[in-house]
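Here the complex is missing a single protein chain, while all its other protein chains stay put.
Per-chain numbering from 1; labels A and B assigned in written order.
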Amino acid sequence: MMRFILPFVVFVVLAVFLAIGLNLNPREVPSPLVGKPAPAFTLPQLHEPAKSFSTADMKGKVWLLNVWASWCVSCKEEHPVLMELSRQNIVPIYGLDYKDKQADAELWLKKGGDPYTLSVSDTEGRIGIEYGVYGVPETYVIDKQGVIRYKQIGPVTPQNLTEKILPLVAELQAK
Amino acid sequence: MRYLLILMLGLLPVFAHAGEAKDMAADPVLEQRMIGLAEKLRCLVCQNESLASSHAELAEDLRREVREQMQKGMTDQEIIDYLVARYGDFVLYDPPVKKSTLVLWYGPFALLLIGVGVLVYQLRRRRSQIAEPQISAEEARRAAELLEQSDKPEELNKKDTQA
Partner (left out) sequence: MIPELGNFALVVALFLAFTLGALPIVGAARNNAVLMGVARPLALGQFVLLGFSLFCLGYAFVGNDFSVLYVAQHSNSQLPTVYRISAIWGGHEGSLLLWAFLLSTWTLAVAIYSKHLPEEMVARVLGVMGLIAVGFLLFMLLTSNPFDRLLPAAADGRDLNPLLQDPGLVIHPPMLYMGYVGFSVAFAFAIAALLGGRMDATWARWSRPWTTVAWVFMTLGIALGSWWAYYELGWGGWWFWDPVENASLMPWLLGTALMHSLAVTEKRNAFKSWTVLLAITAFSLSLLGTFLVRSGVLTSVHSFAADPKRGIFILSFLVVVIGVSLLLFAWRAPKIGLGGKFDPLSRESLLLSNNVLLSVAAASVFIGTLYPLFMDALGQGKLSVGPPYFEAVFVPLMIPMVLMMGLGPLARWKKVDAPELARRVRWAFGAALLIALLLPLTMGKWSVMVSVGLLLAFWIITSVGLSLRERLAGRDDFMQRLRGQSLSYYGMQLAHLGVAVFIIGVTMVKGYETERDVRMDVGDVLNTGGYEFRFNGVTEEQGPNYVAGKGHVTISKDGKVVTELYPEKRQYNVSGMPMTEAAIDAGLLGDLYVSLGEPIPDTDGAWAVRVYIKPFVDWIWAGCLLMSLGGILAISDRRYRIHNKRAASAPLEEKTA
């Protein structure tokens, strides 16, 4: 009698899915922007608002765009990792200071050190929306053609730096 | 000091003149359209709330973005496409019908067809299988027992209520 075993079979399939589900993070949303050109922007620099920075300036370079803010708690967590990375001088890190006050942001960098080649201010968070930012910090790896290759959601850790970001950067730089 | 303040606040209405309340939104019609759309969109940073009801800052920014794009004359679909391009299908509470969502959209109706089909099949089969009321001696005895059980107290109850 096959039909009486059917409920059990359905349940086994469900249990497998639930088991896989336990190891997934429902809150992590992959970006559809990976593999697409990074949205272009021109924004005032944090330290010298009179000057601006434009994504067009970065053509031909592999670079990291790190979204941060002085009010962001987990940014503190990744900050030493970024400091270390900038000392190694492997890849330039550009900061997008997201929805922040200039004074707070400068104070924050003064206290904790400034790992960024330069930071730009996205005071109203509009560029954040262009990039699909939904939680700070986020880090984008952008290649020489200006295409987003990877997006790190949440803090950069030594682990995902050595396992994901740095190998990718090396590969992109070699191209 | 605070009591004085409360007192003053309490007295204020007596002096204040009655103006007609103004809508919070500059353009109530557009706002209505924005809310209608935002109800179908998910606030990304919240646990599980629509863009329309969330107080999160990102939700406010996104509402502003939607409002501005509506002012620019973009259609709802264009705005949805804009957001999906940046945040993915995750932002939609109303997932688009495509290959991977076929089961989601048509699964329940397929189940309904199967359910009705199985029911009809079973009912027909029963009719041919049970030619006569098939009750074993044991079942018949138990049924009789049951009837007896439910009858007796019923009479008792009737007496109770009549008394």
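Basically, contacts are C-beta pairs under 8 Å (C-beta built on N, C-alpha and C of every residue); 3 or more make two chains touch, one makes a residue touch a chain.
Predicted model, so just to flag it, every value in this text is computed and none were measured.
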Interface partners of the hidden chain - shown chains only, full complex considered: A, B
Residues belonging to chain B that touch the chain removed from view: 2, 5-6, 9-10, 12-13, 15-25, 31, 39-40, 42, 46-50, 53, 88-95, 100-101, 103-105, 107-109, 111-112, 115-116, 119-120, 123-124, 126-127, 129-130, 132-134, 139, 142-143, 145-146, 148-150, 152-154, 156-157, 161
Residue ranges of chain A at the interface with the undisplayed chain: 1, 4-5, 7-8, 11-12, 15, 17-24, 26-30
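FYI, only the chains that are shown with their structure count from here on.
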In the complex with chain A, residue positions of chain B that touch it: 44-45, 57-58, 61-62, 65, 84-88, 90
Of chain A, residues touching chain B in the complex: 29-33, 99, 124-126, 128-132, 134-135
